[in-house]
Each structure stands twice: as structure tokens, then as C-alpha cells.
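What follows is a set of notes on a single structure, which appears directly below.
Only a single protein chain was left out; the remaining protein chains are all shown in position.
For reference, chains read A, B, C, D, E, F and G in written order, and residue numbers begin at 1 within each chain.
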């Protein structure tokens, strides 16, 4: 075997992974280790691979990813808290040929935006909803979300979520999978390489479905919020695997 | 057999059915034949029979039954459109000993009020939700509701509900039965004497459950809106049996 | 066996003529009046009073609760 | 059989030191620097470069997409 | 001349939406304006012009559907009545902050709360001062006939696009429900996607085609210095509108010694009241603001040098009168005469109010 | 003297809720006021006083939970910041129409739209003119210190119950986020159900006990004559409040030749600006409205006879200035000086504004 | 010429559509018109009324407190609107369902037995057209041709087959008006 220097490997023709061109130049503003970054990349990679950046409209409501438009180099709208599916409906109905997606957090999608989520799903709007479930309100400083686990601490459940008074964590993904308007509903995660690849496939499918006019695709990504959970990124991913996933089971809930 | 004159039968001691005292003196303002009247009576009969009129608080949001407070001789609040479950939560949390119920139409509960409905159910508020599904917006003149059947005409679906563009009729009762916070979920109807009796039992159970601190009870009543449907009352009940019930199947969905 | 006889009283002025009671009567007691009440509605009345068993069906379905039902046992 | 060799380049100034890549590497290539970058973060680097297979795992999980991966086949 | 019809105000404006080449109507039923959507559903404009008509799950959803559509440069519109309009206030503020063009119709009714469904003008403050949060303005047009319900659609969209601003058409139950003759104009074709791209590509979300930066519609700026700068830009725009877009109508003004100021339905009532007053020998005129914001304060100030007193006639407890007083700068007597909660003035009582509150007072 | 603490405004008001014997807090997170709920959740008042604290699914739900609780005679409160407050406008209008007592806190931030999360005073119009539909008013209190955040809770509830009205505490991000010394008062016990029944049984939904009519809380009256009568009753109540409940504070007024008018955080800035101005030899005083509605127009009118000019200093593009001008009736010069979008004035620039806009202008 | 008319009766009596045909007839004759309905929540059983103004001048207020002519079709409306007719104005009523006959002496009063007539035709739906006929007999302000045109305009295409029947009913109305008093 010939002696091989690193410089021999690091050559443009040997690249097997690089940042998608659809990222802007701005560094992501997310906390170190936050799953939002991975999901941002996957969405952009799918758009790039499908070659549809000129036909894609993204909608990010309030939540840490409110700034998605700073990082995604595609046309984007920032929506009021909870209302992204309404905006998406408003857009897609008159842009049937465009690819429209929302990128929403769990507080946004499953608390204040419940009605808009359920009804966009029920109408079967031909859009993709990318749903980041980190079990907490990240942006506002770690308050309890509808998806916060029983007993889990947050700034508004400092002694742990008490399901008796604060309600049960809500599996909205299961709920919308029961609506006839949804066609593809899946739950994924991004804390291991294998799971990232699966998530990407699901996101790709959500975009492909639009091309085929299939109706609503809904991809939940169970993700970490190490700031809100008050853990290191690595700890948070471990905690996620051990606590979130048993409750929020990964897999395809519906694919019609 | 002795000759028996009607006057011999019509004596106070022979009464087997009379109007509950909990009705006020005002004649109901509903259209002739409207199911709202029956359900009003059942709710009041249950309250009377349980002897809880002094501990009952009713909440009626906007819809034909917005005037329920004119007819029900109990303390009542009129809620903004769709928000009755929020009011009920606000009340019950600080009146844990009181019986709190909402009386909501399908437009109210399943369209504008979706988020409040889902979240009160999810939190398992210890209240009763009485839900009148007449497949239409009665009060405002017969517009399409989330529950309007496919192909059904309404003033905003004059050529029949087109599920492709207007979405599918929503079985919100099935949805909430999937939430851990609900304890008793049932669907009934009131167009025949037997069904009326069953409905009453369910409403009774919804109130009894509160006494036992069981959590949320949800009773849907599939009802007619002959004005909105543009039929005679008798026709509308027939239509209901033949069209609504195959889609909205009667029965107990959950009883824990 | 004791036979049962019933009778109903319709609050004529409050009847809205919806006719829902009519079909609910198992013994075909009820008909709608030709006259109208003060609000312009035909109202239900016992056309065949002797057939009434006081079964309460009509009152049960009446949306306006305008029917009061009476029943007695008649020794046969 | 062709052996595969890989290498990665970390965009040091954009690395946030989250350490997520570290555990994702099947061949234990990566470590965190002792130095910090301009933003005060320790950054990932190849401690055992010869073990890298260019499997892309680290880049796949990096939340900030700061890793570029290179791979070549080495005739064995 | 165009096509002559007898129509309700609600129908006329719905037809106006179609003919103005509107791309999408998103709405939720509420009396007294449900005929707007009902008319559209019956007419099926999707078959004529491709216009989309969708019943939303709520007013919140409706205004946000409009917001979404408007971000793409399309002409989008919603309609509601008072309580539903209150629910849209966050949306209005977003539309203002992110500067997209949109048109909203309020067929106002009696309040507060659920109130009743009869005509009222008690949403004036909400409309002109901003019921949502933040320093923002929206252009407010007040039609006073069925013809104007129709005509103002095009005007509203022209303004909305000219300034990338929301235009509120503030009507009421009377104008919405009444039928009058209306002359319909020709169908204006909807703009094609290409036309939109050619015209609005500098800001509209049309898809990032090669060679241009990505467009972003947002009202967020976490840096307060930047946000203040953005607000300065908004205020400059508002000043320009105040300068250029004031519209009003005058009746029997030339020799007037007294003035009634009223808009919408009240202006109709006052039109008659002026006639009655003149029959009685009172030299009274009517000033009708058509744009409630920008408010015609300059012209009112001018007129305040001519007349001895002003009666502000509104179906409210007294809202527009504040803007009149700000315009007049207390040089002459200004009084409010209001009927409200769904009650409409009679012309006769308006004349009596003029006599007692202004002339005799 | 009570207990001395160093607290954030948001914490102080939360503690104020507990100690005022509030029965329920229903809220939804939003910066810069999330500490209110966080503090309550940490303190667990349910264990101390039985007070309920619940995180609602949205601001819409929160205000309607408050509405429900308030209907039963209980002390209920919610808090939010600008966009969330916009979503509550329908609810505010219902509370006004059906006359229930309630208290709401707005820790305002920069707008319009999502804006930013820095302090702002650009929700003035929304607060005092009514962002919801219909002719209604709400009492608006403007604290300018952490102590006042705490103190105003009791005052707000007293007013709310005295008039069966909503009281809005209009604060901003600066007062919510800053820490100052605060002296806490004693715990006021929550009223028992029996006490509520004894006191408010004429209207509150407490259960129809034998011997009384059923109580009904509604804002609906389909008969417009009745609704107008109800509105007259509301207006009479509002006039009484205007008559009796105006509160303000004055600083260095006696010999003032110029006046700054400012509330809340701006008033703090102006307090210093007055000192700086006086150091420069300018005889300037500060007038601070504490009730923004009812607005202290009588006193301002009086002062306008004393001073030569007024500078309205607001963290907005100019809203309160309209009320000042209405009060002053254009006898003297009134100018607005605003920083906004989350930017807070410096005292120095306020003085310069006074010099250029009023004194030199 | 300006005629300010109120038509008032039960919801089901075709009050609104009668007003609409009247208004459309005016349009066909190049008049200014306005049609202002009472409107309320859907729940049935209430009264309905519509104010129609036909004029040769611009119409100021579409909402009126007093009327030149009241067409009254039930007791509630009689109770409410008799007093709101201008002195010298006109009241037209159908005595069917009206117990307390009008008492004013300063107005013209006509009776149209429209319900009875409709019964004779055997089609209760012609009721309002018979009333309209009666009105036109008393006030021939629009020509019959224009009324038919108005009828056509106000009915949706699919109902045009009913026009002859309605025309017939209007003509019958012309014939059955009874004068009670004139001033």
C-alpha cells in the first residue's frame, strides 16, 4: 500500500459530502448541537436534489426556526405563531404548481396552531408539513409544550409535567394520521446518521407527493433542545433516545 | 270496561310526562322541528333529576343555541364563537365542585373552536361537552360546516360539498376519543323516542362523571337543521337517518 | 291484565306544527289541526284519543316540549 | 479488494463544539480541540486521520454542516 | 356603460372581487356579510377567471391565508364583520409590518362583544387607529352605496399594491344588506404568474429563480435599531399616503354655515338631513370622508373657517369626532350625535340634533 | 413596612397576583413576559392560597379562560405581550360588553407584526381607543417601576370590581425585565365562594340557588334598541370613570415653563431628562399619566395655561400625542418625540428634542 | 316622484322577493331604487319586512322611520307599522291573519284578499304576486311590461317557467283590491 497523505485525499474530486448550495452564507443561529440545523439541511438537500428551488416556497412561523429564512436560500415567508398551515393553504391554492412547505415547532403546531394544523390536514392541502418536536418551547426559553413528556421539567413545569393538571403529552401526528386528508404521515429523528438518512427519505417523499398532487404529507422529527432541556448536546441526544422515543415511536404512520 | 272520558285521564295525578321546571317560560326560538329543543330538554331533565341546578354552570357559544340562556333556567354564560371549552376550563379549574357543561354546535366546536376543543379534551378537563352536530351552520343561514356530508348542499357549497376542494367531513368525536384526557365519548341522536332516551342516558353519564372527577365527557348528538337543509322537519329527520347516520355512526366510542 | 289508557294535552299556542310527534306515535293517535294557532301554525291534536296508551313517545320527540302526557291503568 | 480512505475538513470557525460528531464516527477518528475558535468553542478535528473511511456519518449528524468529507479508493 | 344590476352590497362587492381579477377569497361566515362568500360559491369564479374561493376554519385562518397569498404578489381578500375582524388584528399587524398588499372588508355590526347583527359604525377606532399592536396604519375606505361597494374593490387593490399596504373597506350591515342599482364594469383579467414576477419580483415570494436573491417576507427584526429604521420607513410611507390619497365628497357646501360630517350609511342619512335642514332654512352642508384613514383633516380645517359649527354624525358613541376635533383645532363648536348598538339615525333626528347641539347650543 | 425584595417587574407582578388573592392565572408564553407564568409555576401558589395557574394552549384560550372565571365573580388574570394581546381583542370586547371584571397585563414589545422583543409603547391606541370592535373602554394603568407593577395589581382589581370592567396594565419589556427593590404587602386572602356569592350574587354565575333568578352573562342582544340602551349604560359608566378615576403624577411642575408628558418607561427617562434640562437652566416639568384611560385631560388642559409648550415623549411613532392635543385644544405647541421598534430614548436626546422641537421650534 | 314603501309580514310570505320584484321593476323603468330588508338570525317564525324606495331622484337614506305606503300582511306588522305611515299615505293589507283592523283616519286604506285569492288559484306561492298586483292597481308607478321584466331579472333562470303563473297572479291582484277609505 502506497503512503497516502491527507492532502491527497482532500481534493475537490474526492468530495463525498459537502454543504448544500441552498444554504446562505450566514452561520446558523441555533444553539450548539440543536437538531434544527440538521433538519434545515435535509430540507435544502431535498430541494436541491429535486432541482426545485425556483418553485419552492417555505413558511416558518415563530419558534427558534423563525429565522430559517436567514439560512435557507429560497423564497420564504415568516408566519404568525401557529398559522403556517393557513398561509401554506393560502399560497398553495393559487400556486398549485409550486412546492409549499411549512417548518413548525411543537408549540407552534400543536398548541396555538392546533386548529390550522388539523384543518389543513383535514382539507388535504397538497403541501408538506415538517414538524420539529423537541418537547418544549425553545425560542421563548424552555416552557412546557403540548408534547412535553410526563414528569419532564420545563420553565413552566419546574416540578415536572403533572399530567393531572397540565394534561397529557399530545401525539398530534397520530391524530392527523386519522384524518382522510393526510396521505403520508411519518415520525423520524436525526440524532444518529442512520436516522438522519431515513428522515431525509421521508422529507423527500413529502416533496415528491406534492408533485403527484397526493395531498398532505406530514413529517415529524423528534429532536433535541439542549438549551431548553438544560443538558449538553450529547446528553440531550441520549435523553431523547431513552425518553422521547419510547413515547414518540418512530416509523411511518400512513402512506397511501 | 267502564266508559272512560278523556277528562278522567287528564288529571294531575296521572301525569307521566311534563315539561321540566328548569325551562324558563320563554318559548324556544328554534325553528319548528329543530333538534336543539329536545337536547335542551334532556340537559335540563338530567340537571333536575340530579338536583344540581344550584351547582350547574352552562356555557353556550355562538350558534342557534346562543340563546340557550333564555330557555335554561340555570346560571349561564354566553361564550365567543368556538371558545366555550376555554371558558369551561377557566371556570371548572376554580369551581371543582360545580357541574360545568358546554353546549356547542358543529361549526363552533369543530371549525373555529378546534384548538380549544382538542386541548380541553387533551387536558382532561372535568367537564361535559354537549355537541350538536347538524352538519351545517344553522344560525348564520346554512353555510357548510366541518361536518357537512360529501355532496351535501349548503349556502357555501351550493353545488354540494366537494371533498377535493372543501375537505372531508370531520369526525371530531373520533379524534377526541383518541386523546387520553377524554373518559366518556359517545354519539347519539334524537329523532326517535328510543334514541332520545339513549341520548339522555349519555348526558346523564356525562354529568355523573363530573361528580366522580373522571375527566372529560363528550356527547355528540347528530341532529337536524331543517332550515339549513331546506326540508320539512319530518323530511329532515328521515334524511338524517338515511344520510347522516351511516357516516356518523351512533354508539359509545369510549367509556373508561 | 290491566289495560293502559293515555291522553295528551298539547299546548296549542306553543306548538310549532313540526309534525314530528305524528310519526312517533305507535298507535296513530295524532293529527295536525286544520286551524292555525296565533303564530300561524297548525297544531297537533288527538284524532284517535282512545288509542292513546300514554307511551310518552310523542312528548319525548317534541322539540318544543309542548305535550303533557297522562296515563292510567284501567282494570280490564 | 479496494480499501477506502477518507478525510474530513472542519470549518473551524463555524464549529460550535457540540461534540455530536464525535460519537457518530464508527472508527473513532474525531476529538475536540483544546484550543477555542473565535467564538470561544472547542472544535472537532481528526485525531486519528488514518482511521477515517469517509463514511460521512459525522457530516450527516453535524447540526451546523461544518464538515466536508472526502473519500478515495486505495487499491490494496 | 357597463352591465346594470340590482344587487345587495355584499353581492356587489363579491362581483367586484371577481371582476377586479382577484386571485383568492378566503373567508368565514358571519352575519351580516355571509352573502359575500355565498355569492362567490354560487358564481364559481374558479370556472370563469380561476379565482379561488375557500371557506376557512376561522377568521384567524382566513386572514393568514390572505397573508400567505398576498406574500406571493397575488390579489387576496377576505371579509367578515366586527367580532371576526377583531380576531384578525394580529394578522393586520403582520401584514402592515411585512408590507404586503391585501384587502379586507368589514361589514360592521353592533357591539361590543357579540352585540347584534344590525348596522353600526363603532369599529372606527379599531380601523383607523390600529386595533393590532405596533405603530401601523391601514388605508380605510368607507363606501356609502352598493355601487361604491363594487367600485371600491379596484380602488382598494390599486392602493394596496401602490403602497404595499392593507386596505380595509369599512362598510356596515345596511350597505351590505341593501339592494341598489349597480353598474358593473368589465372583467379585469387576473395577472398571470409571469406578469406578477415581472412586476413584483423585487419583493414577492414567487420562487427564487436563478439570478436573483431569495425573497423573504417577514415582520421580524430582532435588532431594535433595524426595527426602528423599518418603522421610519413605514411612517414615511404613511406620510406619503396622507399627502396624496385623501378622498372625500361634499354636498351643499358652498354657502353652508353648518356642517355635518358623516361617512358610509350615516352619510346617506345626513344627505337627506341636509335636504330637510335646508327646507327648514338652515344652511347646512355635508362633508363625507371617503378615506377614513388618511383622514381629510386639511379640508375639514379649511371648512372650519367657513362654518359656525360641525355635527359629527356616526353610528357610534363618538369616535370619528376625535379626528374632526384634531383637524378643527377647537376653533368652532364640534359635537357628536350618535345612535348605536345597531340603531340607525333618522334624518329627522339628525336635523334636531343639529339644531339643539350646534345651532341653538 | 412589608417584605423587601429585589425582583424583576414580571416577577413582582406575579407575586402581586398571589398576594392580591387572585383566583386564577391563565397564560401563554411570550417574551418579554414569560417570567410571569414561570414565577407562578415555581412558587406554586395553589399550595399557598389555592390560586390556580394554568398554561393555556394559546392567548385566545387564555383570555377566554379568564373571561369564564371572571363570569363567576372570581379574580382572574392573564398576561402577554403585543402580538398575543392583539389576539385577545375579541375577548376584550366580550368582557366589556358583558361587564365582567378582569385584569390583563401587556408587557409591550416592538412592532408591528412579530417586530422584536425590546420595550415599546406602540400599543397605546390599541389599549385606550379599543383594539376590539364596538364602543367600549377599558381602564389602562401604566406602571413605571417594579414597585408599581406590584402595587397596581390590587388597584386594578379594585377598579375592575367597582365598575365591572377590564383593567389593562400596560407595561413594557423594560419594566418587565428590570429588577428593582420592591416592598411586598401582606397576603390578601382569596374570597371564599360564600363571600363571592354574598357580594356579587346580583350578577355573578355562582349557581342558581333557590330564591333567585338565574344569572346570565352575555354581550348579545339581538334587539338593537335594547343593545343601544345597554350601550348607553356602558357609556354612562365610562363617563363616571372619567370623572372619578383619573390618576397622574407630577414632577417639577410648579415653576415649569415647558412640560414633558410621558408614561411608563418613557416617564423614567423623562424624569432624568427633566433633571438634565434643569441643569441646563430650562424650566421643564414632567407630567406622568398613570391612568392612560381615563386620560388626565382636564389637568393637562390646566397645565397648558401655565406652560409654553409640551413635548409628548413616547416609545412610539406618536399615539398619546393625539390625546394630549385633544386636551390642550391647540392653545400651545405640542410635539411628539418618539423612539420605537424597541429602541428606548436616552434622557439626553429627550432634552435635545425639547430644545429643538418646542423651545427653539 | 318618490315612493317610500314598507312591506311587512311573516318570513314565509314572500315579502322580500315581492320587494325585490318591485325594485327591479323600478330599475327597468329607469328609476332609482333601494331595497333594505330586515335581517336576523336564521331561526324561523319571526316577522320579515323590507323597505323599498322608488324614486326619480338620488335616494338619500335607505332606512326610513315613516313611509308613504305600508303593505301589511300580519298582525304584528299592523301593530308596528300602521302608525308609521305618513299622514295622507296609504295602507294596504290582507285581512287574513289580521284581527285588529287599521284605525287611522288620515290615511288611505285598501284591502287585498290575497290569501283567499291564492287559495282559489290553488297555489299559496302566488300570494305575494297577488299583493303586488293590488299595489300596482293603486299605484301604477311602474308599467306592467317593466314589472314582467323585473320579474324575469329577479328570478334565477331555472325559475323562469314560473313567470306566466306569476304574471297571472299579478293580474288577478289588479282585480281584487277593495277600497276601504280614501282621504
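Rule of thumb we're sticking to: contacts are C-beta pairs under 8 Å (C-beta built on N, C-alpha and C of every residue); 3 or more make two chains touch, one makes a residue touch a chain.
Source: prediction; values computed, not measured.
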Any idea which of F:162, F:272, F:301 or F:333 touches the chain not displayed? F:272
Of the residues F:52, F:85, F:174 or F:204, which one touches the chain left out of the display? F:174
Tell me, which residues in chain F touch the chain that this view leaves out? 4, 6, 31-32, 117, 173-174, 177-181, 265, 268-269, 271-272, 275, 344, 346-348
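The rule is short, and it goes like this: only the chains that are shown with their structure count from here on.
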Starting from the defined contact criterion, work out which chains touch chain E and chain F both, please. A, B
Centroid comparison with chain C (C-alpha atoms), farthest chain: D
Nearest whole angstrom, what separates the Cα centre of chain D from the Cα centre of chain E? 60
Between chain A and chain C, centroid-to-centroid distance (C-alpha), Å: 62
Spell out, as numbers or ranges, the residues of chain G touching 2 or more other chains. 40-41, 45
